[in-house]
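With one protein chain removed, the remaining protein chains of the complex are shown where they sit.
Chain IDs A, B, C and D follow the sequence of writing; residue 1 opens each chain.
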Amino acid sequence: MTGEVALAVLLLGPLLAALGCLLAGRQGSTVALLALIAGAAAVVVLWDGMLRTGPIEVRLGGWGAPLGIVLRADGLAVGFLAAAVVVMGAVWAVARHDFATPRARDVFWPSSMLLWGALNAIMVSRDLFNLYVGLELLTLTAVAMVALGRGPGAIEAALRYVLYALMGSLVYLLGVVLVYHGHGTLDLDRIAAGRSGADALALGLMTAGLAIKTALFPFHAWLPPAHAGAPSPASALLSALVPKAGFVMLVRLWFEAMPDATPPAALAVMAALGAGAILHGGLMALRQERLKQILAYSTVAQLGYLFVMFPLVGGAGAGTAGAAEAWAGTQIGAFSHALAKAAVFLCAALWIRAIGSDRLADLAGLARAMPLSCFAFGMAAVSLMGLPPSGGFIAKYLVMRASFELGLPGWGLVLAAGGLLAAAYFYRPLAALFAREPPRVQRTPRLLEAVPLALALAAAALGVLSQPAYDLLQAGAPAYARGIGP
Amino acid sequence: MSAIALPDVLTIVLTGLGLLFFLAGTVGLLRFPDTFSRLHALTKADNVGLGLVALGVALQAETWGQLARIALVWVLALVAAGLVAQLVARAALVDRRLRG
Amino acid sequence: MNALPVVILLTSLLPAAVTFFLPQEQHAWRNGLNLGGAVIKLGLVVVLMGAVAEGIEPEARLPLAPGLDLVLRADDLSLLFVSLSAFLWLLTTVYAISYFGEKPELSRFFGFFSLCVAATTGLALSGTLITFFVFFELLTLSTWPLVAHKQDDQSLAAARSYVLYALPGSVAVLVAIIWLEGLVGTVAFAAPPDLSGVDRWSLTLIFVLFVGGLGVKAAIVPLHGWLPGAMAAPAPVSSLLHAVAVVKAGAFGIVRVVYDIFGVARVQELGLGTPLAVVASVTILWGSVRALQQMELKKRLAYSTVSQVSYIVLGTALAGPFGTIGGLVHLVHQGIMKITLFFCAGLYDERAGARRIEQLDGLGQRMPWTSAAFSVGAMGMIGLPPIAGFVSKVYLGVGAVQSGELWVLAVLGASTLLNAAYFLPLLWRIWFLPPQTEGIGATPIPFAAVDERVPGLVVPAMLTALTSVAAGLFAASAFSPLGWATLIAGGAYSP
Amino acid sequence: MTGSVVLFVVTASALIGIGLWGFLVQAHLLRRVLAFNVVGSGLFLLFGALGWRGGGVDPVPQALVITGIVVALAATAVALWLVGRFAEETGRADLPEDRREDRQEKSSAGGRP
Partner (left out) sequence: MTVLFDLVLCALMLLAALAAIGGRGLFRATVFFVAYGITVALAWVRLGAIDVALAEAAIGAGLTGLLLLGAVARLRRAGAPEFPVRAGLVPALAAAGVAGATGWVALRVPGAGGLWTEAGEALPLSGVENPVTAVLLNFRAWDTLLESIVLLAALLAVWALAREEEWEAPVGPPLHARPGGVLEGMARLLPPVGIVVGVFLVWAGASQPGGAFQGGTVLAAVGLIAALAGLVALPRPDSGSWRTALAAGPAVFLLVGASGLALGGLLLFPPDWAKAMILTVEVFLTLSIAATLALLVLGPPQPRRMP
């Protein structure tokens, strides 16, 4: 019962808080803080309940699968819920000082709570149409945040984002229509039980739609301007959390709902797109002049990492221990990317507040003036490069080992090359920070600098204490992810 | 065809007449030179046409509720047509004076 | 007892964590913390030495993820490297404290300094390949800020080239590890994996990847480009980097790969022994020739390091116990002697402003203690008895004969001559030539004002010089580096 | 499936095709939003037509379509106001990547600001 209450707090809490922030106006951030504290407590309860009794399932309104909506908090969901709370808390701490004007404050706080609520709803939902509505809410709040950006390109970036998102959600919805026609239900587990001739086309359409929402390689054009244009605390949320929702939906569709509707060739195509993302994102990040653009293209590349696991988990390797390792490694990689990417964007937020610009030339020598946030940036960069000690490294190691064990070493080498590319494009800002003469810096309270440091240390800790994260993922993981045959 | 009941015959005749008025209105719209005469044609013909069609359909209504609704539709359409015609005419006048 | 390796690791990890947050002016706290850590570490290493001598091999295990555990395990080979790094870290800390004095950014320096030693200790004490890799990477990350410490263009360029070499190297090592573990499962040094089932082609490729990746740090010829550039770093860094931490880590890695993973017999059977020996020899000769051409003292010492480290690699490449012992013992001897030379180079630079060779003329009169230490180190490097260098070269020679690779003798002879060629002129200038008062040779500090009496700098140099001599004289005793090396070699060759 | 439902399914698919073509090929932002709405209504029509049973449409698709229409409206409103603001700021109604300079721009009858 407590599990259901905790889930209710995590689902209804953020939405109520958003309404509270809308009404509270100036006290918006305090309402948000209360919601975050409640949310954190709920996640802890869920985490503990999950480990003891396995996944927590809630039949909304008591109606159950075919007619009503079923929510299920399994290891993967609780992991992302935890990552979301941590990132939201950090963004709250930095954003408190940033959004002073009434317009920014009255839009940012409700939107951020709605974004958090939508993310929680998507992670635990087992119903295709419910996932659609959650994804749409997530996208609209994200567009609102991009539109808040003060830069010249913010409106254009928001417009391109909305256009891509519109078409993405419609293509996904077309897939949902075909699934309903073929299976007569929208619940993931019931879809897995049945087979229908429309599965292949439906999955193709849904994947195309979600690929647009997750900014997977050919459809990523909207992400860099949007995440660079948005105000930095907002882009921390956008980069760290929003694309993960689309990714989790894809994972549930491909491996839980329709495991055998996916020919091995399709799995290889997904991984190839991921590899394309790593290559394109990395090369483009090397050529950017502004820090936030580098970080945005880094997100495009890091999202590519997540898709490399598809041929390892599905296809020939399905059900083997290697597949379970690749799956767990990718999820830990997603968690540590969320933490590390939020950390680097929050560092960018602090630096832009301190020196007014995020051009690499202006950042020269900042290590002397703001040592704490520069150290945090370095730690987070280490995790994003996949070097030990960090969650990124554990993820890269697990997926690479799985790829070698399953006889597909090519994908492992793609990850290795991706790590090198990440090192290359992170080296330029790091070297700039280390230059000699510090720029004129507006005083930033030390406590604020500790926020990205905490996130970066969390990402590093994920590398050292990854066993609890692994146990969480295994508790309630679907069969294919536990190394047991499908 | 056995003898069709009187109301059905009336419905067909009335709706047929109504459509004729609509046709006249549309022809007027296409043929007349300037905005004002087009407006004149449209409002007159379409309103009468709608009245006739509404009357014809009213004959088929079983309950008073349906009859009331059809009447409400007709009244609202009339008011809306009159209002829109006024506004479009005023806008055309202002536009002509600006460009005149 | 099993917790001992972890505590040894913490003695440098904790000071690092605390030092980062110490404000600049807290000199007393910072120095106390680091020195305390170093002393405790040395004491614990001695305790560990006793335990390992009695055959106990303490092990600590921290599970990270499935099949990925951080394992710290002390065996005789790891102890050899840990004792070297603990001893030299203490001296280098003393040296660095007085070398920097009041210069800025010390908390950052000492933080990364102890982090770097923590990585070296972890690397030495690692029980499995993956643990070794984690600390191998941590070493790269923690040494980057040390090389770039002065934050001027030259040291930033040096740090950049260091990373440019090191990261691809680490990817090579990672791919090799994962490929090997994909074939035989998790690899622990305690129980060498059974490689019989694996085909020759992949084994050879894995070996090449390992040697290539580790070779970057061990500065084997084509991959040594970063080492001379790293001279831009302050003296304590270049001495710790080149005598103890980075360079030896690479060599130690190769030793681990050859002895505890492939096994000497399999390396010879795969026909990889001779090519490795050839590469090492090329490095030895190439390093010495390049050292000859350098006119800057620290650059010459750097190239000398490039060639000396390859002695260790040469030792491992030679089949037969003597070659192995020679290589292993040189790991320690070269460390002690080279750090002496770098301490003295730092002294000459700091106290006399002498960086180029010609500026050394006549410094023997003003800086007798430093020059004496420098001479001991130099002669040791050449291989003159009774200093430690001689012992390793003898064993390497005998090893060469034993393994039937006679051409190696020629290489050793040639390199000894070359060592003499680039060290003796220095000694000649220091002791016998009159000081140059003005012109390009003159040192910026007027000759009369040169004063070496800074205990914090001179004492460590003297101590390391004395240790070099002691290691040579008391080579026969059980607790000398030679004794340990023989113990290890015994293990490697027993069935 | 009776004849008219098949007809509606075919028409709905055709509408999706027309809308998708409009969205992909048009450069003018307002037309692309309009095309998005055409795809949306076509898609919902398909959903309803496939859910046709005897006298009416299965209530679940009906409810989902109503939800879908409202969500589509919300998204369209945001998109249109963004297009308006974008036009006010840049004086253009197409995204930079869609602009082909060789196209001769015919300025409409609208008054200059």
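In this section, contacts are C-beta pairs under 8 Å (C-beta built on N, C-alpha and C of every residue); 3 or more make two chains touch, one makes a residue touch a chain.
These numbers were taken from a predicted model, which means no experiment stands behind them.
Of the chains on view, those touched by the hidden chain across the whole complex are A, B, D. Among the residues A:Gly39, A:Gly182 or A:Gly463, only A:Gly182 touches the chain that is left out of the figure. Interface with the hidden chain, as seen from subunit A, comprises residues 4-5, 7-8, 11-12, 15-16, 18-19, 22-23, 25, 58-63, 66-69, 101-104, 106-107, 110-111, 114, 117-118, 121, 129-130, 133-134, 136-137, 140-141, 143-145, 147-148, 155, 171, 174, 178, 180-185, 194, 196-198, 201, 205. Contact between subunit D and the absent chain runs through residues 1, 3-22, 24-28, 30-31, 33-35, 37-38, 41-42, 44-46, 48-53, 55-67, 69-78, 80-85, 87-88, 91-94, 103, 105-108, 110-113. Annotation for subunit B: contacts to the undisplayed chain at residues 72, 76, 79, 83, 86-87, 90.
Definition applied: only the chains that are shown with their structure count from here on.
Nearest to the common centre of all protein CA atoms is the CA centroid of chain A. Relative to subunit C, the most remote chain by averaged C-alpha coordinates is B.
As a whole-number value, the distance joining the C-alpha centres of subunit B and subunit D reads 30 Å. Subunit C has its Cα centroid 98 Å from the Cα centroid of subunit B. Across the assembly, subunit B contributes no residue that touches 2 or more other chains. Not a single residue in subunit C touches at least two other chains.
Listed by label, the pairs of touching chains are A-C, A-D.
Subunit D makes touch with subunit A in their complex at residues 16, 23, 29, 32-33, 36, 39-40, 43, 46-47, 50-51, 60-61, 64, 67-68, 71, 74-75, 78-79, 82-83, 85-86, 89-90, 95-97. Only residues 321, 325, 328-329, 332, 365, 367-368, 371, 375, 382, 387-389, 393-394, 397-398, 400-401, 404-405, 409, 412-413, 416, 419-420, 423, 427, 431, 434-436, 463-464, 466-467, 470 of subunit A touch subunit C when the two sit together in their complex. Within the complex, the subunit C residues that touch subunit A are 20, 62-68, 70, 105, 108, 130, 133-134, 137-138, 140-141, 145, 148, 151-152, 156, 159-160, 163, 167-168, 170-171, 174-175, 178-179, 181-182.
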